[in-house]
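This report concerns only the one structure given below.
Every protein chain but one is kept in place in this view of the complex.
Here is chain A:
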Amino acid sequence: MPAETVRSVADDTSRQLSGLDALEKTPITETRWGRFASRLWAGTWPKVLALVIVIGFWQLLFLSGWKDPWALPSPLMVWDELVAYVPTPGYWTAIAITMQRALTGFALSVLVGSVLGIAVARFKPLRAAIGSAITGLQTMPSIIWFPLAILLFQISESTIMFVVVLGAVPSIANGIISGIDYVPPAWKRVGAVLGMKGFQLYRHVIMPATLPSFVSGLKQGWAFAWRSLMAGELLVIIAGQGSIGALMQGAREFNDAPRVLTWIITVLVIGIIVDTAFKAADDRIRRAWGLHQD
């Protein structure tokens, strides 16, 4: 076969292949910003509507005279308290103390949970020994640990940390364990074909493949840590540490319902903000991996 025939056949194939590639590409109909704005609106209006309905109900309940106003204040009374209290340093100090505990506890949980998760996923006897116990721990209400924690560590930061870590570790460990268990065999086979062994396989295939499951474990771990922390702060009040829980108990002792409600709203808002951050991380991974269709 003459050389120029070979070349022209190759050229043809190249052209046809690019044609096919071009046809496979889906046209983009919207700009990034347009999509962002419409998604923002689609996510916002139902929330606003729900808020209006809740406040309306609350106002009706208040007007019905079901409880005395000192026990159940009106939305406006709480709003006034919110406006007056939020700018004070005491409010922000409390948030700082609580968030510092939350982040320290969570960081410790991530460390312990990750090491535990990898160890259980790697060593069969360890999995047989404590694999189901980890899931069992996850189902325990964290408040059950406080009497023991107080006996062990008295009324101290360690008591709260102990319960926070115990609450969050099982979720984080389980996230890693199921992530490692469900790494598609095809990816591991590619790793083997490329000559990856032991640590290299972990570094380049198993760990990255575990990421989505790890992030959902982190998200769930955070939720448990946050709940344990709130329970802890209400039960274990440490002198001189004006945390959210401590100030809330203080407000209750003074029958200051608007302030109790102010703290409840604050805790809700913090929860939503953190959840949004986790959701954004999760979305990013899903989008990059193509697990997301929108």
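Criterion: a contact is a pair of C-beta atoms (placed from the backbone, for glycine too) under 8 Å apart; a residue touches a chain by one contact, two chains touch by 3 or more; residues count from 1.
Going forward, contacts and distances are computed from a predicted model.
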Practice prompt. Just go with whichever of "ATP-binding cassette domain-containing protein", "Hydrogenase 2 maturation endopeptidase", "Aspartyl/glutamyl-tRNA(Asn/Gln) amidotransferase subunit B" or "Phosphoribosylformylglycinamidine synthase subunit PurS" UniProt uses as the name of the absent chain.
Written response: "ATP-binding cassette domain-containing protein"
Worksheet entry | Contact partner of the left-out chain, one of A:W187, A:Y202 or A:F278 | A:W187
Worksheet, complete the sentence: Given A:M77, A:M99, A:A119 or A:M196, the residue that touches the chain left out of view is A:M196
Practice prompt. Return the single residue from A:I97, A:V205 or A:L235 that touches the missing chain.
Written response: A:V205
Worksheet item: In the whole complex, what residues of chain A lie against the chain that is missing from view?
Response: 1, 6, 9-10, 13-14, 16-18, 20-21, 24, 184, 186-187, 189-190, 192-196, 200, 204-205, 208-209, 211, 288-291
